[in-house]
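With one protein chain held back, the other chains of the complex are shown just where they sit.
For chain A:
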Amino acid sequence: MLRASTNQGVRNVLFNYGKQADLNAFISRTPAPQDGKAPAEADVQARDPKKALISKHSRLLAVKDNIATANLPTTCGSGILQDHQSPFEATVTERLWHAGASIVGKTNLDEFGMGSHSTNSFFGPVRHDSFDERSVGGSSGGSAVAVAVQQCKVALGTDTGGSVRLPAAYTGVVGFKPSYGLIPRWGVVPYANSLDTVGILSAKVKNLFVLLQNAKGHDPRDPTSITDATWQRIKEGRKRSAIQSGRHGPFNKNIQNLKIGVPIEYNISELDPGIRQAWKNALKLFQEKGCTVVPVSLPNTKHALSAYYVIAPAEAASNLSKYDGVRYGTRSDSSDSAVDVLYSKTRGEGFGDEVKRRILLGSYTLSSEAIDNYFIKAQKVRRLVQRDFDRVFSLPNLLRPSEQFDLSDMDESVELDNKLGPSQVDFIVCPTAPTPPPTLDDISKQTPVDTYMNDVFTVPASLAGLPAISIPFPIPEEHQRPNTPAYAGIQIIGQYSDDHRLLETARLLENLRPGPVKFKISYFPVDSKSQRSPAEEKKKTPLIRKYISTDRKAKLPRKLRSQPRSQQEPDLDLDDAFKSWENLERPK
């Protein structure tokens, strides 16, 4: 799968010096000006200083190399575009440039975004800064590493099925995928158009606010970007919903009203114990802050991964048909004669193995004999996954007409909160990835299907187009293992358009997170004080709201509660709850 020489075609990357040179995070770099100033400084001076909206800290911007830039090549990590110079600039980089950002370089990635470990690049794999033998995640691995080792303050990635969140989780940085259509994709080389979103990586959540603010907004050149009129309609709907539920006003005043959902299906047996503990600890912090934590069910999640790996390759196979070497890109010496199969040599030489695999997959699932059983089924599953989320969130999905969920249609595993139906939540909190970053050695032994497993928690939000963020969270000491990061990515998923509150919630968790305020993320120590003894635990959270039975068959007939839950009601005992979920039957 890997190219023989990792240095093949690598450009002269100024930032890749010393230890960082080995990380291979960048494919190309903005050259330093002659006057000795830092490139970013010179760049900013060229602009109207009043326009430098972005604080100094977030000026240095790395851009994933599948986002078109007019000054640096845009290779998509592919051999076929190894020398491609885009004639135009992407909307997102143009907007951020106007807001004062300086592009320091283009970061390495899995070819066209296809991969979960940033090992499928024509320019060689990206390497982890602290754990050399481990995956950095993908496909925005270069952007994540560039942030982790502070080669830039913020980085742009693209998230199709977790390509921003997964590397963020593996490298210990924050990775944010906004709602689909919020940041225009004009200039973003598509992998799977219906899933692609521009994502942002940063060391801290706070940097994301100003970036999102400047990057979002309608661009008429992107037909999938949300129009101003639609956004206005959504805004009004949000307002109505907030007033109805009595939680309008600033975020900080409503923390006590915040309801966090724990998707019971995400507590899979493959979940690493350390990560499970980190998840529980994160939930506990929310409880301590006064938020309510309730279990929710997303029954169709189990099909989400398969649906994703049908839809994404199908769109990819279609999108990648344009690379024929005729108008741009590399071209083999063979003739284009119509006698042979057209372009087979050019495409055969230009694409890497994983890309070829997904083109074949996609071509098959779209073929007339297979489309009904694969592509169309997958689209139906996608709709079911979206409905799962819409049912769980208290904020309606304002892109779709409101839907009545018939209780009798509901999966039996869905817990009811009151006679009106299951509890509805503001956000869902779950791990970003089921395990710590796997070793490269393990990956090389895995089948391609096994490597797809890493996306199991990130794919559902992508299919539903929802905003999601991964923030690093410490793994308790007793679960730490040598040569393994001591942090896990905790993912927060929100309803469509709830991006701002999602960032607020992420910032809340970041602030509650144990450890010194200024820790180096990659190595942050675990604050043992945050780990309470089980005895303490019991004392603090009495075991009353135990409505999850261990025996699924005998489990509640839908539990109808006559009274809505009050603030005084005791919190869910997470340890108990998790234990009971682990025993749930799970389809393979």
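Going forward, a contact is a pair of C-beta atoms (placed from the backbone, for glycine too) under 8 Å apart; a residue touches a chain by one contact, two chains touch by 3 or more; residues count from 1.
By definition in this document, contacts and distances are computed from a predicted model.
Q: Can you pick, from "Glutamyl-tRNA(Gln) amidotransferase subunit B, mitochondrial", "GPI ethanolamine phosphate transferase 2", "GPI-anchor biosynthesis protein-like protein" or "dolichyl-diphosphooligosaccharide--protein glycotransferase", the UniProt name of the chain not shown?
A: "Glutamyl-tRNA(Gln) amidotransferase subunit B, mitochondrial"
Q: Among A:L366, A:L384 or A:L512, which residue is in contact with the omitted chain in the full complex?
A: Of these options, the touching residue for the absent chain is A:L366.
Q: So which of A:I27, A:L61 or A:A90 would be touching the chain we can't see?
A: If we include the chain that is not displayed, A:A90 is the one touching it.
Q: Please pick, from A:K64, A:R185 or A:R358, the residue that touches the omitted chain in the full complex.
A: A:R185
Q: Of A:F122, A:F375, A:F427 or A:W581, which sits in contact with the chain we cannot see?
A: Looking across A:F122, A:F375, A:F427 or A:W581, the contact with the absent chain belongs to A:F375.
Q: Out of A:A25, A:A68 or A:V136, which is the one that touches the chain we can't see?
A: Once the missing chain is taken into account, the touching residue is A:A68.
Q: Can you list where chain A touches the absent chain?
A: Chain A touches the chain not shown through residues 67-68, 74, 76, 81, 84, 86-88, 90, 185-190, 192-194, 220-224, 314-315, 317-318, 320-324, 326-328, 336, 342-343, 363, 366-368, 371, 375.
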